[in-house]
Structures are given as C-alpha cells and as structure tokens.
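Shown here: the complex without one of its protein chains, the others still in place.
Order of writing sets the chain letters: A and B. Residues in each chain are counted from 1.
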Amino acid sequence: MRLRTPNVLLPKSWVACVAVLLLAGVLPVSAAKIGDMAETDWRTQAVRFLTLSDPAVRYALAGTALLGVACGLLGGFLVVRRMALVGDALSHAVLPGVALGFLWNMSKDPVAIFVGATIAGLLGTGTVFLITRTTRLKEDSALGMVLAGFFGAGLCLMSMFQRLPSGGKAGIDKFLFGQAAALGPGDVRLMAVVTLLVVMVLGVAYKEFLLVSFDPGFAQVSALPTRWLQHLLMLLLAFSVVIALQAVGVVLVSAMLITPAATAYLLTDRMHRLLLIGALLGLVSGVSGAFFSFLGTNLPTGPFMVLSASGLFVLAFFLSPSRGLVPRWWRSRGQRVRIARENTLKAVYQILEDEAFRRDSISLRELAEKRRVTLEAAGGEARSLRRAEFATLDDETVCLTPSGWQRAAAIVRNHRLWELYLTHAAQVAPDHVHDDAEKIEHVLGEDAVRQLERRLQFADTDPHGKPIPGVHAVHGPSPAARPGKPTGYGGNR
Amino acid sequence: MSDANRKTEAAGEPPGGMAPLEVHDLTVAYQKKPVLWGVDLVAPAGKLIGILGPNGAGKSTLIKACMGLIPPAAGWVKVFGKPISETLSRVGYVPQRESVDWDFPVSVMDVVLMGRYGKVGLFRRPSRADRDVARACLERVKMLPFADRQISNLSGGQQQRVFLARALAQESDLYFMDEPFAGVDAATESAIIELLHDLRGKGKTIFVVHHDLPTARNYFDWLLLLNMRVVAFGPTEEVFTYELLQKAYGGRLTILSEVAEAVRAKGHLG
Partner (left out) sequence: MNLVPPFEFHRVVVAPWTTELANYGVMALMSFLVAAACGLVGNYLILRRMALVGDAISHSVLPGIVVAFLATGSRGTVPMFIGAVGAAVVTTLLIEGIHRHSRVKQDAAIGIAFSSLFAIGVILISLFADKVDLDQDCVLNGELPLIPLSPSVELWGIALGPPALVRMAVVLLLSVVGILLFYKELLVGAFDPGLASSLGFRPGWILQGLMVWLSIVVVSAFEAVGAILVIAMLILPGATASLVTDRLGRRMVLSVVHSALSAVLGMHLSVWLDCSPSGAAVVAGSGLFVVAWLFGPHDGVLPRIWRRRRTLEGVIDPAEAEDYPGSGRVIR
C-alpha cells in the first residue's frame, strides 16, 4: 500500500467561508408576515425594496439569492451534459408532489411540500430513463410525455383542492408562476439549508462530478461510484428545483437552471469558472427578478427572474469578449480590412519593383490598373492605407511611408517564400501556387516565416524568378533612402 | 504498491504468475442481441497485443466488458488473477475518441489529471505530485505546450494524444486502447507506437484495437482476431495468415483485397 496523506477529506476552507456568508445573510431575518401590498406606486415600492426595511423584502431577497446560487451551480452540469431539457421535465414533474405535500396537512408546510415534490421529481426523471431504456421512443418524446403527464396529474390534484373548504385560498396557486413576496422564514431557512448542501457537496466532490459528466466510462474505470454520483446529482437538482418553486414557479423554474449556466458557458471554457459564474448570474437574476416583481401589484416573480436571466444571456451572446457575436464580427471585419490593405501594399510594391525602385511614388491610375479596379475604388484603397499611416496621398499620388514599405516588403516576402515552399516541398507546379499563396501570406506568423526560410535554405528568388525581399527590408528603410542598393530588396544573406 | 513489487513486474513476471488478463467463456449481449460469444483467452504479460476485426465485430464491446463497463451475460474476466473491480487501479483505458463531448469546458491538463483520479482517491484533491505526473505524461506525447488549451481547440490527432497521456497518467500495468490511431497522421502514429513499445519494455501489457491490416503485422507482438467470437489469438507470425484473416473478415470483398495485399506484404517482408 502506498501511504496517503490524510489531509483533504474536510471541506475546503472556501466552502466554509461561503457557508458562513450564506448563514449570515439569512439568520438575522426576523419573523414577520408580508404586509398588504395593495395599491402602492412603484416608486415607494422601489424604495421599500432597496432600503430592506420590510421583512418580506428581506425574505424575498435572501430566498431568490439562495435559489439563484443553487440553480446556477447545478445548471452548469445540465448544460455541459446536454441535459438542459431534463431539467425542464424534472421541474414540471414536481407538481403532483407539491399537491400531495400540500395535502399532508392542508397547509403550505415547506417540509412536506419539499419531500413530496422531490419524490415526484425523481419519479419523473426515473420514468424518462425507463421509457428510453425499454422502448424505441427517443429521449425528447419521453421527456415531453413525462413533463406533460405529471403536470396534468398535478393540475388535476390542484383543481380538486380548490373545491375543498380549506384549500381554496391557501396559496398553492403561487407555485405555478412564483411569488417571492410569499416566502416565509421557514421557506428561506429550507432554501439556505439546501443551498449550503449543494455548495458543500460540489466543493467536496467537484472532481468526481467533473469526471462523471465528462466521461462516465472512464469514471467507472477510475473506481468512482459513478451511479451513486449520478443519483446524487439528480437528487441535488431535484432539491434545488423544489426550493425554487415558490419563488419562480413550476412552469419557469427550468429556466433558472438553464439560462444562467448557458450564459456562463458563453463566458468561459473551464468548468469551475463556469459553475462560479453561473452561480453569480443566478444570484443576480434572482434578486433582480424579485425587485421587478415587487414594483407592481400582483406581478409574478418567476417571469421577471427568467427575463433578467435571458437579458444577461443576450448581453453575453452579443458582447462576450472571446466568443460574443459583436467582438467576433469586429475582429473579422478588422481582418478583412487588414487583408485588403496588404493587397494594396503588395500592388504598390510590385509597380515600383517593375521599375527597379527608381521612383518612390505611384499614381492612383497605376494602382487602379494593377489592382484591376476603378479609379474611385483605388482611391478608397489608398485612403485606407493613409488611415493606417502606410502611405501618404496627395494629388492622386501614393507614396509609401517607412512603415508602409516594411509592411509591403514583409507581405511580398511571405507570398514569395510560400510560393517557393509549395513548389519545392509540395511539388506544386509554379503556375498553380499563386492562389494558395494569396490566402496564406496574410496569416503567416513571424515564426512560420523563419521556419520557411530555413527550409528553403534562404533562397532569394521565387519560382517565377522574382527576388524575395530579405529580412533587412522588412525592418529597414525604403530603397530610395538607400542609394547604395538601387536594385531593390533581393537577397537574404 | 512497493517499489520491489514493481520491479518484479518490470521483468515481465506478474506476481504469483497471474496472467494480466484471463477471459473465460465470455458472452455479452445488448438487450436481446448477443454481440460476443464464448470468448476465451489468456493474455501473456509484457506484450503489445493488437485486436483486429471488421466494424461491429465487438472489439469495443470486448474491451468494455473486460473493464467491467458492460455486465457479461455469461462467463467471467479476471485481471491479474482477481475480478476487475478489485484490480481497477492496475488497468488503464483509452476510449474511442467519439465517446466524449470535446466541447466540454475543460483544459488538456484537466483531462490528463483525470487519469490520476483513481489513484488520488475519493473526495481528495490531486496533489502537486499528481500534477507533475500529468505534466510528464503530456511531455511524453509532446502535448505539454497545449496544456492550458480547451480541448475543443485541438486537432483529432492531438485529442487522441491527450487521451493517451491520460492513460499514461494512470500508471497501470494493463492497458486497453480503443483505436488510438484513428485520425492520426503517420508521424504521430509512429511516435505513439514507439511509446507503446517503450511501455511494453517496462513489462506492461497493452491491448490496442487497430484497423489497418498492413501495419498491424509490424506493430504488434500478438494478435487477437475477433468477429463476435475469437477467430485466432496468438503470436503475430502464427495468426497473420490469409486463411485466418479471411475467416475474421469473411465475406467482405473490399477488405479481402486488403487482406491479400497485407499478406503479400508479409511475404515480401519476411
């Protein structure tokens, strides 16, 4: 046996920190019931919310924050495992359990509802699993059926309660679309316990959940209790759906699992960061949902939370620095502009080269002929060069600046080296290489060029017999400024 | 496990003379359809063993059944003389590349570290030593510069090498590799084969599912020809014959010509 250092079985210190913080947020909340919220205008409501003067506000705030964290954390696993809609089925399937839990003593007893709903949710996901395993039905149909079947049963039960003398106005209908203002101290305590549990379990078994989600077969081979971990994850998911029910509502609770985590998936590509960002976004959307629904009378909380979460998703979708649509579009636009400029520079270089670099400027007409475009288009290209300070443009005359010269020499050099490489190494016929080189010359990095040179033993003419500009040209002044060497840039040694 | 123990294995003799893998009368069925029938084999230690057979022959299934990922309908598997559940820590695994989602948000390093999880133990964190092992394994497959990349930003061959590094990090005595050469270029393939020969030199036993007949002969010490049952299992010289290959790939014309080609190449070489 190899000795193991018996250290880390205890929860990590940060888990403890989070736990303390969470508890600190919840316990000071004193017991009180919601006041009447009738007929107040949204400004006073906003003030009431922001000053936290009302205990109902504090409960709503603590509760939505807690459920946001729990759902955001666990949702990460659903999203990366492409199981988002399992969350949807799970959240609809809890409804009959809520109803039966309610039946327990005909009141909104948080614990009874919690137990009933969890059992129903697990039964629902179990049924999905059984259907896909034993029939030819695919997962999507199974999810849809279980979702609707359980939900229908729940609706039947609830409509039966409405008839009962005590059932009618006990607030069970709040479970459908969610009402954060109806959260009581018992609910919030339960939410705190569950969120704490989720955070602790993930803190302790993050590595196991990661492997089980990424590669279950390998997890089993690594002697992890794969099946138990899967069940545990499902159980935690059911827990967090159930605690979220009262504030978000059965119908939309799956969005609190999916949307914050999917948003986080857009922002990072490491699992631990995904979970943390998901939790944070869940918290933000939970709290802001509570805030918005507080502004009016009788506004349901769930839809506002979901909309906040979706708003964050939209922001990330368009603006995420690495993968957002706008930055990506901007970058590709930048690249297109750069390539266009480099092509113009190359044309200028070639025109000057044809006259053995005796001049240092060309006319727009020459440029237009070389590029085979109209005079106006050539003018546009020249202005683009001027914007990048690669050239000056006066009176239809284009004159490259020193940096323009260097860039032009570099791009011609890349082009010719690559052509040479293709004909030498890949044995492509010289008259076929030009198009490939056209594409590759813009993306060759410094290192790649060095490597090419070495491969080609510092050759100095391209397959068409033209000189390849040397390194000194790429870093040196223009040929016109070097009277000793009027024939251009040839020679690498 | 003590160092002394390791050394005896390195010499090619498993402790107590136990075979690395012993399969007896193994039958595996998916629901009602059996895909492996009565597989019997005893693998020698310290050999690089190729598993050959047509698509759907049950190669992956055999590997999974040996690793205990699929319960057998009949028969048993013993690894180093014990049931697989007791010897998992001595077995390494390279699954088929398609078996995971490469968009998963983990880095190359994270994946290789997963190879250490079996040794690290439940609910403990990988230590610095584990990270060093993982890094060394990445270095061996020449993937260290990519350690911090997300795995979707890798080419197919690089992904395959990451899986290989993960298996190396398991530091096992018996390896099962499912098509480690799929989508790998020739240079990488020979680098991997060199690595496998190196492992074999340290006394490890390695099963490799392979699809290319002409190279199979040069790569492997032993061959297992599989088509739902064992067609042949033995040293390459004995197994790599036209008759046996035809029996394994029976009835498939395109493959048959490849078989003929491979056998001709064999005649040519030796």
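In this text, a contact is a pair of C-beta atoms (placed from the backbone, for glycine too) under 8 Å apart; a residue touches a chain by one contact, two chains touch by 3 or more.
Everything numeric here is computed off the predicted structure, so don't read it as measured data.
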With the full complex in mind, choose from A:304, A:349 or A:418 the residue touching the hidden chain. A:304
Out of A:55, A:126 or A:149, which residue would touch the omitted chain in the full complex? A:149
Interface with the undisplayed chain - residues on chain A: 79, 82-85, 87-88, 92, 103, 131, 134-138, 140-141, 143-145, 147-149, 151-161, 163-164, 176-177, 251-252, 254-255, 258-259, 261-262, 265-266, 296, 298-300, 302-304, 306-307, 310, 313, 317, 323, 325
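Basically, only the chains that are shown with their structure count from here on.
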Can you check how far apart chain A and chain B are, centre to centre, with Cα atoms defining each centre and the answer in Å? 36
Hey, which residues of chain A end up touching chain B in the complex? 1-2, 4-5, 7-9, 80-82, 204-205, 207-208, 210-211, 213-215, 217-225, 265, 268-271, 274
Interface residues, chain B side, partner chain A - complex: 1, 64, 67-69, 85, 88-89, 91, 93, 95, 99-101, 104-107, 110-111, 114, 117-118, 120-127, 150, 152, 166, 170
